[in-house]
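Structure record follows, encoded as C-alpha cells.
Missing here is one protein chain; the remaining ones are kept as they sit in the complex.
Going in written order, the chains are labelled A and B, and every chain counts its residues from 1.
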Amino acid sequence: MTASRDWTIPGLTIGLVVMLVAGVVLPDWLLNILNISFSRALAVLGLMVLWRTGLISFGHAFYYGLGAYTVAILGKELGVSEILVTVPAAMLVASTVGFFLGFIIRRYRDIFFAMLSLAFSMVLYGILVKTEALGSTDGFSVPTPSFLGFGAEEAADNKIVLYFVLCGIGYGAALLVHRYLQSTLGNLSTAIRDNEIRVEYLGYSVAHAIHVKYVMSAALAGLGGAILAISLSQVDPDSMVNWTISGELVFVTILSGPGSVAAPFIGSVVFELIRTYAFEWLPHAWQLIVGATLLAIIFFLPGGVWSLLARIFGRKEGER
Amino acid sequence: MDLLITILLDGLEFSSYLFIVAVGLTLIFGVMKILNVAHGSFYAWGAYAAAYLIGVVSNHGFTDLATMAMIPVAAIGVGVVLGAIIERTLLRHMYHLDEVIIVLATFATFLILEDTILLVFGVDPYFAYQPMAALGNVEIGGIGRLVYGLSMILLALAVAVSLWFALNRTRWGRLLKAVIHDREMASYLGINVSRVYIVTFVIGAMLGALGGAYVAPTVSVAPGFGVEVIVLSFAVVVIGGMGSIPGALIGAMVVGMARAIAVHQFPELELFVVYAVMAVVLVFRPEGLFAPAKARKI
Partner (left out) sequence: MSPILEARGISKNFGAVTAAKDVNVAISQDEVVGIIGANGAGKTTFVNMVTGYLKPTSGQIVFEGRDITQLEPRQITRLGICRSFQVPQVFMTETVYENLLTALGIAAATGFSVLRYMKRPDLETQCEALLTRYGIGDYRDHLASSLPQGVRKLLDIAMAMVARPRILLLDEPTSGISTDEKFGLMDTVMSALREEKVTVLFVEHDMEIVERYVGRVLAFYQGEIICDAPPAEALVDPKVKEFVIGEEHHRRDDAEGNADA
C-alpha cells in the first residue's frame, strides 16, 4: 500500500555527479548549450510550481528580465561582477517585485492571470526598449563574472567555472523545490486547482498559498535570468523580456511536464537541442519545428518529456 | 493647434487599424473562448499577401489605384484558407482542453505560421507603395496628410457598422449571439455550433488579415511583422473587455490615442503607456471597460 520509494533526491545527486564529471570533458559548444538550458530550467521550475496549481503565466519573462538586467546593471554601473553578489541580488530584486505584485495577481485565475502577467512584463519591455541609458533594443554587455573573487582570463575557463556553479545552483534549487512540494503548502496545488472553496473551508487562505507560489516562481525566474545574462555576456529586451520569451518559458514547462523537479532540467536541454539543431539545419524553419513539437506534446504527451521517461523506466507517473 | 490635429489624426488612424485587427480577435474569443495568439500571423500573412499581389498586378501594368483591389483579395484569401485549415485541423480537436492550453496551442500555430511566411515569401522586405501613391495627399487645417491613412478610418467605421448590422439585424447574428450566450443550450436548440465556429473563425481571421493588408502599403513588410501587433491587440481586447465588440472599439481608441500622444509628447513612454493602461484596467476592472461586471462564479 505504501507509495513506491521516492528516487528524486538520489536521482538528482547522481545527475549532479555525472554532470560535474562530464563538465571536464564536454566540448565548449555543449557547455554553452547546457549553461543556457539550465538557466532557463530554473525559470521553468518556478513556472512548474504555478502550473501544478493550474496557473499559467504568460509574462514570466518579466522576472527573467529583472534578474538579467540586475546583474547587468550591477556590472555596468557599480563594476560588481562577483557571482555571489550579483546572483543573489537578482533574486532579491525579482522576489521583492514579485512579492508586491503578488498582492494584486493572487486574486486572478485562468486567462486573467495569464493576461495580467503579460501586461506587467510588457510594461517592463516598453520601458527597456525606450531607455537609451540601457541600450534600448540593443541592450548592453555584461562584464565577465568572478567567483569568490577569482576572475577567469580565458573565455573558455569562464564558461566551465560558470557551468560548475550553475550545476550547484540547479541542484540546490531543485532540492528546495522538491522539499517544498512535499510540504502541506506545496501539496495544496492540486487541491487549489480542484476546489478553492474547500481549501478555504479547511481553514487555509488560497490567496496566501498562491502568493507564496508566485514569489517562489519570481525568485526562480530572476535567478534563471541572472545566469542567462552571465552566460550570454549580454542583455537585451527582445531575447529576455518580450512576450515571445514568456511564451517560450511556458512552452518548455509543458514540454518538461509537471511530474518531477528534474523535469525542467531535462526539458530545457531537449528544447535547446531541438532549437540548436533546427536552426542549424533549417534556419528559416526552426520556429516551425519548435511549434510543431509543441503541438505534438499538447496532443500526444500531455505529461511532457518526464512522463515519457517515466514510462520508459517503468515507473508510474509521479505516483500521485 | 497643428500638433493637436496631428496627434488626433495619428491617433485615429492607429486606432482604426488596431480596431480592425482586434475586433477579429475579440469576435473569436467571444464565440469560441479562444484567445488566439496566431491572430498576429493572420495579420502578417495578410500584409505579405497584399504586398506580394500588389507588386504582381502593378508589374502587369495595372494602375496604382487598381492595385488596391488586391487588399480585399488578400484579406479574404488568407482568412478563408488559413482560418479554415486551422479551425478544421487543429482547434476543433482541442475544444475540450483547458483554455490556457489552447492559448499555448495557438502560440505554437503562431510559430509555425511565422516560419511559413519566411518559406513562402523569403526574408527580404516587401514594399507596396502603389495604393498609397494613388490616393495622394490632402490638406487638413494646414497640415498635409496622406489620403490613404485617412481612408483607414473610413474602413474601420465600415467594419464596425457591418459587424453591428450583421450581429443585430441578421439571422446569422442571432445564431451567433445564442452561441455566445450558452453554447450547450444553442446546440440543444438545433444550432449547428460547429458551423458557427468555423464561420466565426474565418471571419475573425479575415479581419486580422485585412488589418495587415491595409497597413502593408504604408510600411516595409518584413519578418517579425506580426509579433508586436498581437500583444497590442491583446491590450485592446483586454481594455475593452474580452469578447465585446463595442469594447474593442473603445479599447482601440484608448490605445491608439494614448500611443499617439506619447509618440509626440513623451516618445520614451510610447510602449510603456499602452501596457500600463492594460495593467491598470486589469487591476481595477478585470472584465474590461465595456463588458458588464459579472460576479465570479464559484
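Everything below uses one rule, namely that a contact is a pair of C-beta atoms (placed from the backbone, for glycine too) under 8 Å apart; a residue touches a chain by one contact, two chains touch by 3 or more.
The structure presented is a predicted model; accordingly, all values stated were derived computationally and were not measured.
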Visible contact partners (per top-of-document touch definition) of the missing chain: A
Of A:D110, A:D138, A:D157 or A:D194, the residue in touch with the unshown chain: A:D194
Residues from chain A at the interface with the omitted partner, ascending: 1, 3, 180, 182-188, 190-191, 193-195, 197-205, 320
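Please note the rule applied: only the chains that are shown with their structure count from here on.
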Touching residues on chain B, where the partner in the complex is chain A: 35, 37, 90, 93-94, 97-101, 103-105, 107-112, 114-116, 118-119, 123, 227, 230-231, 234-235, 238, 242, 267-276, 278-279, 282-283, 286, 298
Complex interface listing, chain A residues touching chain B: 54, 56, 58, 104, 108, 110-112, 114-116, 118-120, 122-123, 125-127, 129-131, 196-197, 242-244, 247, 250-251, 254, 284-288, 290-292, 294-295, 298-299
